[in-house]
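This structure is in structure tokens; I'll ask about it shortly.
A single protein chain has been omitted; all remaining protein chains appear in their positions.
Order of writing sets the labels: A and B. Residues in every chain begin at 1.
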Amino acid sequence: MELHNLSKPQDLMNIDLNKTPETPWMDTPVNFRDGTYIYPAAGKNLKRLGLPNPREWSPTDEDWKLPDNWKEIIMKGLKERLDKYRSFRLFMDICVRCGACMDKCHFFIGSGDPKNMPVLRAELLRSVYRNDFTTLGKMLGRFAGARELTVDVLKEWFYYFFQCTECRRCSVFCPYGIDTAEVTMIGRELLNLVGLNINWVMEPVANCYRFGNHLGIPPHGVKDMWEFMVDDIENITGINVNLPINKKGAEILFVTPSGDYFADPGTYTCMGYLMLFHEIGLDYTWSTYASEGGNFGLFTSHEMIKRLNAKIYAEAKRLGVKWILGGECGHMWRVIHQYMETMNGPADFLEAPVSPITGTKFENAKQSKMVHIMEFTADLIKHGKLKLDPSRNRKVRATYHDSCNPARAAGLLEEPRYVIQNVCEDFFEMPENTIREQTFCCGGGAGLGNDENLEMRMRGAFPRANALRHVQDKHDVNRLLCMCAIDRATLTALTHYWAPDVSVGGIHELVANALVMDGEQERTEDLRGEPLNEEEEE
Amino acid sequence: MNAWTSLFASLIAVIALVLVALFGVGAIGLDTLFGVVIPYIAIAVFVVGIIYRILEWAKVPVPFRIPTTCGQGKSLPWIKADNLESPYNTWGVIGRMALEVFLFRSLFRNTKAELREGPNVTYGSAKWLWLGGIAFHYAFLTIVLRHIRFFVEPIPSFVELLSSVDGFFQLLVPTVFLTDIALLAAATFLFLRRVFLPQLRYISLAADFFPLLLILGIAISGVLMRNVWKVDLLMVKQLAVGLFTLHPTVPAGISSIFYVHLFLVCVLLVYFPFSKLMHAGGVFLSPTRNTANVNRMERYVNPWNYPVKVHSYAEYEDDFREKMKEAGIPVDKE
């Protein structure tokens, strides 16, 4: 901003109601401003994974230290993917730019940046595709919407493909089902080929690869965390819960995102699992090797999804379990539901899942052999196997945020609601165009939930926050429930900024609060160590 | 290049095409070229082009089953699953595709947003987009079907029926068809929307303006030749039947406006396979819509699945064995 003109505030503010002619988007390069871009991956993480072009660099540098033949690499990669993914090929070809998706992206709604309209995000890549792979593009160039791949275009890709949370909301409204998540995923794969990636994704990936979890905690550290929780649970309930680790011959392997071991408020959900499994006497085991349900490979490349996901079946086989149970997580369930069995299956060594408590056969998981905890718990409640006292959650006035992936990639909508309504007395839905398949992203998925990107996140979170504030004003809602580890971290920031006084938490935290356990002492505190009743606070 | 340039380039292109036809037939009498040769070439390009494009798509594998689920998936027996929004069998997929193809289900979703609270219940461009899209496509379809009457004798009864329903309001002689009006209105709406909505103009390419203007050109020339300059339809039918039965004859004296109409149709046929208009075929192949949400229920094979480098349990244990033993975590190798 230049201060040469102080005549009127509107001059200083660059207000222009008649900005014409418009600069075409193809000719508007990206401006990297602090707070809106993400730090690049440290070289050491790429080395650990054997990925190309490890180096130290910054998006604000003029020179991004690309390999000399970067263009050739990208073009070859693009060609390869056009021949491997029909989704990608089609989505490059059939968009008619009708505009149905324009105002569906939380980043566009919150930032007003036109390149955050899903259609334009995809056009960033389509324009290059047309230039090199279509007849009309080769013949007519710009008239056919084609443009050459330049370093500026590559920078634009980096900026905007790491400003998409792969939430698939736009895909719900597209008349051809064009899914920007597919385009973003391939866009990121291409960027990865020349060493353009972000540390917030690559570090968890590198850690998960070697240590089994995102934070890079070694096995004895993980065990220690679980024991810590067992201690806490004993303080609250008087019960020393069972903690089976890497136990061969257990019936069920349990896998959940590691965020739940280390980060509040996910830890309370994790305590909830421990208590629930103890109470029903489940023959199960935790694993330190497959201690990560999350899979940041999804934000890197299809190959990386497979490399990280392979551990789950491998560990199930090694331990000789019958089937696998998965915890509350969002993108983890996109991977488990839509990719795992195809990538690393068939898991013939496992059995079709049957609940040992109710005898229910989980028909919907008979091939992949992995059941969602919400399906499992809903089934327990339906069969009356849990003694629940919802009044212990009476301080909680809850609403529920559908996490993008369980909603739009798996259709898990009713199970969490059923469980919530059985453990919590006051439950209120947010407006209908912001929940279920139309749910708004937390703004921090797909590797965007880091600190340096906080401003961008807050913009992206605004549509969700706005709906939340509506139920806060109308119904005094004070708890935002979700079943996603990224949500539990990022929504906490969201409420802190947009809706103070609303806390965030997982569903099994409330289940465990309400769960009447055999032989427990009288509960005076919830899992957070806060008094159960208002009166006791005084 | 900005949207205005794209718009004017498209406009000039369509006007040039009209002039080519007028000049070719009117001035230098290339009736056979425009009446027989070009139509045959256009149809050949159209048919071969579409088949080629579809095969091109079809031969690309679908490595993963990635439906966008828009409703409750099938899980526990007592939870009602939504087979149309989150299909769990082939019937569900067929139903979902039918809603998408025949009723533009996803576009319709936009309307929901308009009905909720707010200072005033407002119009929404989104609802109009659905309506404009539906009117445009169905009017186009009806008009194409109506044209069958020119190619075969006797005229099939369903075509007669369609024409009589379509021309039900006989306000003028010859009949003005409702679908002609609907097509013109819808195409004009879709065009104006692109021009006047700033954010839509921003994303529009020449490839978006050109087909709309071309179709408007076809519709306008069609209405003009029928209702204003009254082309001799018997001669047109003679030409069309000739083309259709592969015994082409070119009756002398058909008005130039007919050749303009025909030439623009030919250009559309040729342009179709190479453009976004292929969405008509592509929608059937879209993996987010035509796959069932049975991912954990049924095996799905990726034809190019390949082995990847993984970090095995043995390597992991080698890294941490001593610490694991110390912490009392069971290990495979002592």
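The definition used in the following text is that a residue touches a chain if its C-beta (ideal position, glycine included) is under 8 Å from a C-beta of that chain, and two chains touch if they have at least 3 such contacts.
Throughout what follows, contacts and distances are computed from a predicted model.
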Identify the UniProt protein name of the omitted chain, choosing among "4-phosphopantetheinyl transferase family protein", "Protocatechuate 3,4-dioxygenase alpha subunit", "RsbRD N-terminal domain-containing protein" or "Heterodisulfide reductase subunit B".
"RsbRD N-terminal domain-containing protein"
Among the options A:Arg48, A:Lys71 or A:Lys385, the absent chain makes contact with A:Arg48
With respect to the chain omitted from the figure, which of A:Cys170, A:Ala365, A:Ala493 or A:Leu510 is a touching residue?
A:Ala493
Looking at A:Ser87, A:Asn405 or A:Asn433, which makes contact with the chain not pictured?
A:Asn433
Among A:Ser111, A:Thr256, A:Thr269 or A:Asn364, which one is in touch with the chain left out?
A:Ser111
Listed residues B:Tyr202, B:Phe272 or B:Tyr316, member touching the removed chain
B:Tyr202
Interface residues of chain B (partner: the chain not displayed)
113-114, 116-120, 122, 124-125, 197-199, 201-202
Going by the touch rule given at the top, which residues of chain A touch the chain that is not shown?
1, 8-10, 12-17, 19-20, 22, 33, 35-36, 42-44, 47-48, 54-56, 102-103, 108-114, 211, 215-218, 221, 224-225, 228, 259, 261-264, 267, 431, 433-434, 451, 454-455, 458-459, 462-463, 465-467, 470, 489, 492-493, 496-498
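FYI, only the chains that are shown with their structure count from here on.
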Between chain A and chain B, what is the separation of their C-alpha centroids in Å?
33
Which residues, counting only chain A, touch chain B once they are in their complex?
21-26, 50, 82-87, 89-90, 93-100, 102, 114, 117, 119-120, 123, 134-136, 140, 142-145, 168, 171-179, 182, 209-210, 212, 218-220, 223-224, 245-248, 288-289, 302-303, 306-307, 310-311, 314-315, 318, 336-339, 341-343, 345-346, 360, 362-368, 370, 372, 375, 378-379, 382, 407-415, 418, 431-433, 437-438
Using the touch rule from the top, collect the residues of chain B that touch chain A in their complex.
1-4, 6, 9, 53, 56-58, 60-82, 85-86, 100, 104, 106-107, 109-110, 112-113, 116, 126, 129, 133, 193, 197-208, 274-276, 278-279, 282-283, 285-289, 293-302, 304-305, 308-313, 316-317, 319-320, 323-324, 326-330, 332
